[in-house]
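Can you read through this structure? Questions will come right after.
Rest of the complex left out; these chains stay put.
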Amino acid sequence: MKAVEDGWTTVGIQTKDGVILAAEKKIQNKLQIPSSLEKIMKIDDTVICTYSGLLSDARALIENARVEAANHWFTFNERMPVESISLSICDVALSFADKDSKKDKEKRKVSRPFGVALLLAGIDRNGQPRLFRNDPSGNYTRYKACSIGAGGENGMNTLQEFYKNEMSFDDAILLAGKVIKENMEQKINKDNIEISYIRSDNKTIVRLTPEELEVLIPRF
Amino acid sequence: MKAVEDGWTTVGIQTKDGVILAAEKKIQNKLQIPSSLEKIMKIDDTVICTYSGLLSDARALIENARVEAANHWFTFNERMPVESISLSICDVALSFADKDSKKDKEKRKVSRPFGVALLLAGIDRNGQPRLFRNDPSGNYTRYKACSIGAGGENGMNTLQEFYKNEMSFDDAILLAGKVIKENMEQKINKDNIEISYIRSDNKTIVRLTPEELEVLIPRF
Amino acid sequence: MKAVEDGWTTVGIQTKDGVILAAEKKIQNKLQIPSSLEKIMKIDDTVICTYSGLLSDARALIENARVEAANHWFTFNERMPVESISLSICDVALSFADKDSKKDKEKRKVSRPFGVALLLAGIDRNGQPRLFRNDPSGNYTRYKACSIGAGGENGMNTLQEFYKNEMSFDDAILLAGKVIKENMEQKINKDNIEISYIRSDNKTIVRLTPEELEVLIPRF
């Protein structure tokens, strides 16, 4: 878990109206172009993902999840459920992706834990929001709200204090921003935070623009 | 066995009328969604399973058992006996699943003990209840009642004291609950215990709902 | 040999009228179902086997012996001699099962001693009783009577004292029981000893029932 805790802070919140992911972006130099430091990736049309830990492992897992989701679409002509995507990520983490039993066993013996934790957020076909946390150990659990990474423990406390089952989607966005803001090393600004969300009604991935973030940040 | 004893507590009880599995669910955070922490899995229509130890090893063994059971159904057009499923799990644990002799020998040399113990409960075609314990060493033994995991030793004592060959199925459910309740760290509630059973007469897997558990818990 | 000496006690006796195997069954809990702890396995219609040591290695060797014996039957239409079965077990232990010379050599370099000793008892086609001891080193030797496992050394002394070339078959069964009884940790009862035998005349494997054992035990 060390690689994960050494990373930056990310947070995911689910309300009845949708799911939100937010992540800290560590800007090390003003000559960097912030938009090239993307922390929230799209997996499927209604599923997004953020991570904390090793980039290489995150990319391996996310690339795999994208392929699985696309295959599901081609095979069944319907979106892959978020939980199934989460399970397929675990399967890779457990060297389980390949269901052929002999290969499985051989792989199992040489696999190592992935140095990354993921937050997976999406809306299922029936409009149900879903938020999953995938651990390096290959475990996944559904959460109403979850924070991982460098400030994950503090973030979890904040979430337990302020999260309410019936909170409005806008309040949830502000809470996500608050968790990031309180747990990042740099002072928060429109370039070092990234927030994306999907609402249950229109099932569309929305990324807040720097301009929108600039307006929201004082309210975090 | 360490990985197993560091786990949570699980219990299995067999009476003349059916088999019961119960398991502790460790809820670490109120934002987790308890139903996503499933500890009792279905292997076949009349066989269920719980485990204590490493999730990854448990999933490997259970996935394999499901495939074996399904193959049996397709090949022989009848349910696979519970003991045969237990044997097939041992075969994997002993790197024995593949009966081809050359492969066997090579695998045997590199295999390692599985870091998981399983309780396998089911009803055979003739309506006979069966309860098996699969050890990390690849051994399996039939039990009338068995408890494994963190509180397994204490649970075993409780079972030896209270188990009766002719006890009623309802009393057996209460005894299973009692073993879990007495051996879990958290205070028992409807979210941190899971109980499933199969009766010999209708051969149907029944999972107690949180509501049913809430009613039963005071009687444990 | 350590794994073998840490095991339980087993004994084999050959007389002119047949062969007997007896083994201690370690019952660790009254909730275990004793019949699921089988220590004497059938290899062929007139050959049985018991072991002391690692279950996984024993199963590998016995499974292999069964296949060899079955192949012999199909190929030659006659029972495989007990000594040939013993030799085939040694061949596996010496990574010799595969007679293809190149493979042999490669395997030989990576093989390790098997952590199990076996007693193999059977009646040959001509009615001759045969008792073999297979060592972890891959050696096998014919014995008139032999005891291996935790109490093997003591058992050997008892056998040397009481074994007589012309003893009756019934006396031999009692002697086998006596060796087990004197070398087990628990008090002997009908559930923690297993005795099987094959007589030269009818060439049938007979397992003593708990009821028969209950009658015999006081005479050990």
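Lettered A, B and C in written order, each chain numbered from 1.
Heads up, the rule we're going with is that a contact is a pair of C-beta atoms (placed from the backbone, for glycine too) under 8 Å apart; a residue touches a chain by one contact, two chains touch by 3 or more.
This one's a predicted model, so the numbers in the text were calculated from it and none came from an experiment.
Every protein chain here is a copy of the same sequence, 3 of them drawn, and the whole complex in this file adds up to 7 copies.
Keep this in mind: only the chains that are shown with their structure count from here on.
Shown here, the protein chains touch in a chain-like sequence that does not close on itself.
A rotation of 50 degrees, rounded to the nearest 5, superposes the Cα atoms of chain A on chain B.
Between chain A and chain B, the centres computed from C-alpha atoms are 33 Å apart. Put simply, the C-alpha centre of chain A and that of chain C have 59 angstrom between them. Taken residue by residue, chain C touches two or more other chains at no position, since every residue touches fewer.
Of all residues in chain B, only 94, 96, 99, 101-102, 104-105, 108-109, 132, 137-146, 156, 159-160, 163 touch chain C in the complex they form. Chain C makes touch with chain B in their complex at residues 29-33, 35-37, 55-56, 59-60, 63-64, 67, 92, 95, 97-98, 107, 110-112.
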